[in-house]
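For this depiction, one protein chain was excluded, whereas all remaining protein chains were kept in their positions.
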Amino acid sequence: MKEIKYLSTGNEACGEAAVRAGCAFYAGYPITPQNELTAYMSLRMGQEGRTFIQAESELAAINMVFGASVAGARAMTTSSSPGISLKQEGISYLAGCELPAVIVNVVRGGPGLGNISPSQSDYFQATKGGGHGDYHIIVLAPASVQEMFDFTYDAFPLADKYRIPVMVLTDGMLGQMMEPLQFDENIKPPQEIEKPWALRGASGRDARAVKSLMLGVGKGSLEEHNEKLQAKYRQIAASEVRVEMYRTDDAEQVIVAYGATSRIGRSCVDRLRGEGIKVGLVRPVTLWPFPYDEIRSLADKNASFLVVEMSAGQMVEDVRLAVQDDKRVSFYGRMGGGIPMEEDIMSRL
Amino acid sequence: MKEFKKPISMKDVPTHYCPGCGHGLIHRIICEVIDELGIREKTVAVAPVGCAVLAYDYWDFDTTEAAHGRTPAVATGIKRVLPDRLVFTYQGDGDLAAIGTSEIIHTGNRAENISVIFVNNGVYGMTGGQMAPTTLLGQKTATTPFTRRPAEDGFPFKIMEMMAVLPGVTYLERTSVCSPKEVFNTARAIKRSFETQLENKGFSMVEVLSPCPTYWGMTPLKAMKRIEEVVVKEYPLGVIKG
Amino acid sequence: MTVKNIRLIIDKERCKGCLLCIEACPRGVLSVAKGINRKGLKHVEVKHPEKCTGCGMCIVMCPDCAIEIEKES
Partner (left out) sequence: MSKVKEAIICAGFGGQGVMVLGKFLANAGMMKGMYVTCMPSYGVEVRGGTAHSAVRIGSEMIADPVIVTPGTAIVMNGPSLDKFESRIASGGLLILNTSLCEHKPERGDIEVIAVPLSDEAIKLGNVKVANIVAAGIYSAKKKIFDRETLKDVVVEMAGGREELVPINIKAVDRGFDIVDQL
């Protein structure tokens, strides 16, 4: 093993992870603040002799990824909020067809064009479906440049294993900032698994279709298909929750924050602990599946919760679902690109 | 001695299409060409949204289904991953010339080495006979109750002529299925399109003028006559490029 | 080479009665049947098999793969 370490932006770390994870196909479209990622992929995919396409739109990009995934390739697209809204159509089709794909959302402020500052206002869209129909995608929320790499790398085998789109939900701050990035120079792509469902030509077997239109009744009906999807989602919820519990064992007050905001939350915990105040941090790493049980176990110990987000309050609804006592859940959020300040968080504890 | 029978690339099931619908004909023509070229096992097709969405129920080769209009984008993804397969899209005029205009133009402009079979019947069939971009002036549809008038609805969309200016586009031809002669001609054109792809010569597209007796409000025979006498005046047959 | 025993077969359950084959046939072999098929559709039948030369124009125009020809030489 030979570790390499260098200063990288989050966007480039994400791109490098995709290359290292064996991403064979990338399609993207320019949008700030993820442009470095598309540019990086154009260089690296070209160097590796893999496919990079600058699509004519986000709609085209996600559907190119759909095609590459149908053909059995590890495929990725990346964008930022307005572009991800356009991609929702394709994500719904990927979910319906049970196709793996990796989608990175470097979130910016909204609604509409909003601004290009960091934001966490796409939480609902990412975790509650986003497009039409009953579906979920796995959502990973990195909080550092290193995790931009690690989680993107992990997203590919997760997508393959469950035949599901996996989203890396990050923001303009994590995408643009530079931090040390370290990984094994000889890191191998995660083991490719058989994709017996892929369409590569009906050679030596019956022809088949990859589709999401289910007009039949009984066997092969949409209801049956959705039951199957839901069973898969239950399985993922049971086995893929990731959460970081920081100094929560004896915590009377718990900050719940993910991604960039969790960094501020952690710093608040350290400072308040220094003053003898029993504060902890829960950082959901998977936003879907959400760590309901972990938060509930703290609620059972009578902790109260302060949810901090760069939004008007989206994840707070999941925390309320977990705690089931609204009086013990409070919220602090910023909505215009401002990052919650430590003083503002600590004054609420 | 030669027998006339169903192509082996066609599943032995009845189609859901209306009597006299051109889709059944064009499906069969494609399957005959695939049989003739012996490429059934290396074909991956992309079905559109529209009446032909269920094409995979009739074609006995691998087929996926794209979101409305994104058909060429999906085909692009497949072809880039599997460059040695025959990849084609099958699209109606709503899918290709309305919601998917951007995808078709850019896929052609990228010189994607795929084939496009564009079925122009001048209406939206699946949704109930609404105006398509290709609807003729003076034609009555569910959404042009006073007929298509340029001031309100614009003009019939000649997508092939527009595509012709793109350097990435290798071969364009417009055919019809209104008579046995034209059916043979369509088969020849589709074969040429597939061969263009198999020889790595780039993007090609065959527009097939096709009848929709149901939403044209006429018998299948009259619909064929209408193509022959009326539709071809707006959409002249022949090689447009290549 | 002479052709004997041309057999024109119409799958009436598949036929939707569009009549494109009748128009295509140069020798008036086909006509509309009196009855209907199980889908309730008027369908085409072979009325004058003796006139058929096996040219296949009917098949060329059939949107439903409802016609086949078998020949023995």
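All chains are identified by letter, namely A, B and C, in their written order; residue positions are counted from 1 within each chain.
Methods note: a contact is a pair of C-beta atoms (placed from the backbone, for glycine too) under 8 Å apart; a residue touches a chain by one contact, two chains touch by 3 or more.
This one's a predicted model, so the numbers in the text were calculated from it and none came from an experiment.
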Which displayed chains the hidden chain touches across the whole complex:
A
Per the touch definition above, residue among A:Ile116, A:Ala141 or A:Val329 touching the missing chain:
A:Ile116
Touch with the omitted chain, as defined above, among A:Lys161, A:His225, A:Arg242 or A:Arg263:
A:Arg263
So that we can see where the missing chain sits, which residues of subunit A does it touch?
5, 7, 32-33, 116, 172-173, 176-180, 263-264, 266-267, 339, 341-342
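Methods note: only the chains that are shown with their structure count from here on.
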Distance from the CA centroid of subunit A to that of subunit C, rounded to the nearest Å?
59
Return the distance between the CA-based centres of subunit B and subunit C, expressed in whole Å.
26
Could you grab the centroid distance between subunit A and subunit B? Build each centroid from C-alpha atoms only and quote it in angstrom.
39
So in the complex, which bits of subunit C are touching subunit B?
3, 13-14, 16-20, 23-24, 41, 54, 56-57, 59-65, 67-73
In the complex, go through subunit B and note every residue touching subunit C.
1-6, 10, 14-15, 17-25, 28, 179-180, 183-184, 213, 219-221, 224
Residue set of subunit B touching subunit A in the complex reads 40-44, 46-47, 53-54, 56-57, 59-67, 70, 73-82, 85, 102-103, 105-106, 110
